[in-house]
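All protein chains of the complex are present and in place, except for one that has been dropped.
== chain A ==
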Amino acid sequence: MNLQIFVNALVNAALIAPPAMAFSLLFGVLKFPNFAIGGYITIGAFAAYTFNVPLGLPLPLATIGAMAVTGFVVWLAHVWVFKPMQAQSAVTLLVVSIALTLILESVVRLFFSADVRGFDIPLERPWKFWGARITKEQVQIIACAVVLGTGLHVLLRHTRIGRAMRAVADNPMLAAIRGVDAAKITALTTILCGAIFGLTGVFAGLDLVIEPLVGWNLTIPIFAAAILGGIGSPYGAILGALLLGLAEELTILVLPSTYKIAVGFVIIAIFLLVRPQGLFGTAEIKK
C-alpha cells in the first residue's frame, strides 16, 4: 500500500508534469494563464483516436499525428484569437481562453458526440514488485515525461532557439533590440507547447477515457502544479507535479476521497497567499 502510493503519485506526476511545463512556457511568452489547455488536450486525445481507431494507424504514429494536429490548432488559436487581442489585460485573455476551451470541447462533441472511447490497444496486467504494481504503459508514460523534461532543459539552456525563448519571456522589447524575432519565437513556442498538449491528450486517453471533458478534468491539476512550481518556471512545474501527485495520494489516507478533487484548489490558494511566485518563480517587481 505505502509503496503503491508513491507509484501512483509518480504516474500522476508524469501525466501532469509535461503539460504543466508547457503551460508555464506559454505563460512566460504570452504573459497570461491560458486555460484553453483543457480544449487543446481534448483535441490531442481525439486526434490520436481518429488516427488510431478509424484510420487504423499504430498508436506511436497516431501520437505523432496528434502532436502535429494539436501544435497546429494551438498556433491557429494564437494567430486567430490571442494575437489580435494581445493589447488586452491578462484577465481578459484568461476569460477568452476559458471560452476557447468550451468552444473546442463543443466542436469535438459535435463531431464525436459525448460517447466514451478508447485506443485500439489491449489493457495490460501490471508487473508486481514489493507489493506495488505498475504497468508497461505507465512506465512508458514516466519515461516519456523524463525524456521530455530533459529535452526541454537542453532546448532552453543549450540551443539558440531556447535562449531566444527565454529572452522573449524575460523582456520582449530588449530581445527585439538584440535582433530576436519575437513573433517567430512566439509562434514556435505555441507549436512546441501544442505538441506537448497533444501528447498529454494521448496519455490521458490511455490512462482515463477519451471523452470531450478529458482535458478539462486535467486543467486544475496542471494549473496547480504550475503555480506550485512557480508559474513561468518549467522546472518548477516538474517538482510541482510531483508534490501535487503526492499530496493528492496522501489526502485519501486522512480525508474521504471526495475531497481529493479540492487538493489542487487548496494548493493554489495557499501558494497564492504565502508565496505567490511559487517554489521556483521569481517575485515580480512592481514599479
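Throughout what follows, a residue touches a chain if its C-beta (ideal position, glycine included) is under 8 Å from a C-beta of that chain, and two chains touch if they have at least 3 such contacts; residues count from 1.
Please note the rule applied: contacts and distances are computed from a predicted model.
The chain that is not shown carries the UniProt protein name "Leucine-binding protein domain-containing protein", picked from "NADH-quinone oxidoreductase subunit H", "Acyl-CoA dehydratase activase", "Leucine-binding protein domain-containing protein" or "Flagellar hook-associated protein FlgL".
Note that of A:18, A:65 or A:221, the residue touching the chain absent from this view is A:221. Touching the missing chain, out of A:55, A:114, A:183 or A:269, is residue A:114.
In the full complex, chain A touches the hidden chain at residues 1, 4-5, 8, 11-12, 15-16, 113-118, 122-126, 128, 133, 135, 137-138, 207-211, 213, 216-218, 220-221, 248-249, 252, 256-258, 260-261.
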